[in-house]
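Missing here: one protein chain of the complex. Every other protein chain is in place.
Chain naming follows the written order as A and B, and within any one chain the residues start at number 1.
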Amino acid sequence: MPLLRSHDAAAPPADERSPETLVAALRTAPSETARRSAALELGAMPDPASGVAAMALGECLGRETSPRVREAIVTALVGIGTEAAAGALAVHLHGEDAALRNDAIEGLRQIGAAAAPHVEQLLGSPDPDVRIFAINVLEAMRHASAAVWLRRVLAHDTEMNVGLAAVEAMAQVGGPEDVPCLRAFAARFADEPFVAFAVNEACRLVGAGAAT
Amino acid sequence: MSSVSKGTRRASAPELPVAAPLAISAEEFHSLLDFFYRKTGIVFGDSKRYFVDRRLLDRMAATGATSMRAYLTHLKYQDQAGLELQQLINAMTVNETYFYREEYQFRCLVADILPEIVARRSIAERQPIRLWSLPCSTGEEAYSLAMQLLENWPDVDRYDIKICASDIDTGVLRRAAAATYDDRAVQHLSAALKARYFVHTDGHWQVIPDLRCSIDFSPINISDRRDMSRHDAMFDVIFCRNLLIYFDDISRRQAAEALFDALRPGGFLCLGHSESMSRISSLFTVRKFTDAIVYQKPE
Partner (left out) sequence: MTPETRTQNVDFRPSVVPPQALVVDDATTIRLFHRGILQAAGFTVAEAMNGVEGLERALGGSTPPDLLVVDVNMPRMDGYAFLRAVRADPILRDIPAIMISTEGADIDAEQAFAAGANLYVVKPVRPAVLARFARALVGLPRERAQ
């Protein structure tokens, strides 16, 4: 019978590499597999090495060309999950690389509450796209201030697409008390069919009952 | 991924005491379905309304929520560690195990996956073809893989094949090694298969010794990097069905990395039929075959 009886392979030694060795590997190892391994190991570093790890991971994220290594870097940062790790991701929301931005947004969502200070800062960016990305993160965070920040955007942001991102986010995190704010936003862009649609949908989902 | 449907239901939580039925409005229902879809990728069609309603009412009773709105509020804003979401996922996904469960993937294995794997192997390749059943639970999947290869893969005698089966629960591993099952577990097997691979005594079916010994059972914690890294680039095919759906986002992401690393380049990963990498990771290439969509590690 060709199905082999088993003999366990000897377990290879545990990874004993120091943070410095791992960072060097992440920066310079020629193979994707080696850089992935270094990134994931850095993500598992206990404190205080995790602070150093977060910085190095963030720095490499911007320069790394392999999408699979980038994925591992983001996984590592999410695993570290500190405000510093969130900061390492947040800087990439300003960049030109759409794929990197989207990876960073996803990572920030998964970090959750620790990313909140960075998200709040990004919501104040002069760049409307950055404000949209910040809202995209906010939408998936269970954060106590989320609705408050979104209300502020709906009331004051001059860019329609930023407001629309906030409408979508509010549909996920808002409650019936957010309906007046949503309606007020719709009134600001009364000529746009999608705005009316989106606000009606959001009001429905947050529990206002039938759209008016 | 289509809506959850298959498999017999395990005996569920006790019936709710009959009282005035808690009303779930259409908006609340859709809000919950959208939330569930965003988190899991699982869609419930209108035909599943009754199925979903019952489970929602169960979870509302279990959490003490007096209304659907209260339950939604808890689920969306208060459930910081995702524990209630996990309970809801457990309730909404059917989790029976039996031989040849989700059979279409076994067909795909011999019709498409293995032919690609052997086509890619060099003549000089000395390593066996390795398959991994993870989690293996009480072993039905691993033994099903073995039977499928022996029965339905024309090239089974041309290659050395190793089937590994692992689980975090050493209790189920012992039961898997003992390989003794009841009628329900073998109900989808033909009489011929049962006659060939089982010994039937006292109402139990035990897998024959040759097949039992051909599976390599071992404990594993998929979330333990040390544990998983022992298997770097070892496997040609991994069956990881109906495990990731029970993880939170971070653990799921880390598990996807570990599964990726455990595969040989070009290796294949099969998830459960209502699971999708779309909520987990973009490491894998989506591959469409006649019988199944599976995931592949790039070469």
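Methods note: a residue touches a chain if its C-beta (ideal position, glycine included) is under 8 Å from a C-beta of that chain, and two chains touch if they have at least 3 such contacts.
From a predicted model like this one, the values you see are computed outputs, not experimental measurements.
**Q** Can you work out which residue in A:33, A:82 or A:102 touches the chain that's missing from view?
**A** Going through A:33, A:82 or A:102 one by one, A:102 is the residue touching the chain not shown.
**Q** Which listed residue (B:67, B:223 or B:282) would be found touching the missing chain in the intact complex?
**A** The single option touching the absent chain is B:282.
**Q** Decide which residue listed in A:69, A:171 or A:186 touches the omitted chain of the complex.
**A** Final answer for the missing-chain contact: A:171.
**Q** Mind pulling the chain A residues that touch the left-out chain?
**A** 98-99, 101-102, 105-106, 109, 129, 132, 136, 160-161, 164-165, 167-168, 171-172, 192-195, 197-198, 201-202, 205
**Q** Name, in rising order, the residues on chain B that touch the hidden chain in the full complex.
**A** Output for chain B: 1-2, 34, 37-38, 41, 276-279, 281-282, 286, 288, 293.
The criterion applied here is as follows: only the chains that are shown with their structure count from here on.
**Q** Could you tell me the distance, in whole angstrom, between the mean C-alpha positions of chain A and chain B?
**A** 28
**Q** Could you pull out which chain B residues touch chain A in their complex?
**A** 25, 27-28, 30-31, 34-35, 38, 69, 73, 76-80, 128, 146, 149-150, 156-164, 210-211, 213-216, 218, 225-226, 229-230, 233, 249-250, 253-254, 257, 260-261, 281-283, 298
**Q** Spell out the part of chain A that touches chain B in their complex, as residue ranges.
**A** 1-6, 8-9, 11-12, 14-15, 33, 36-37, 40-41, 44, 67-68, 71-72, 75, 78-79, 81, 110, 142, 172-173, 175, 204-205, 207, 209
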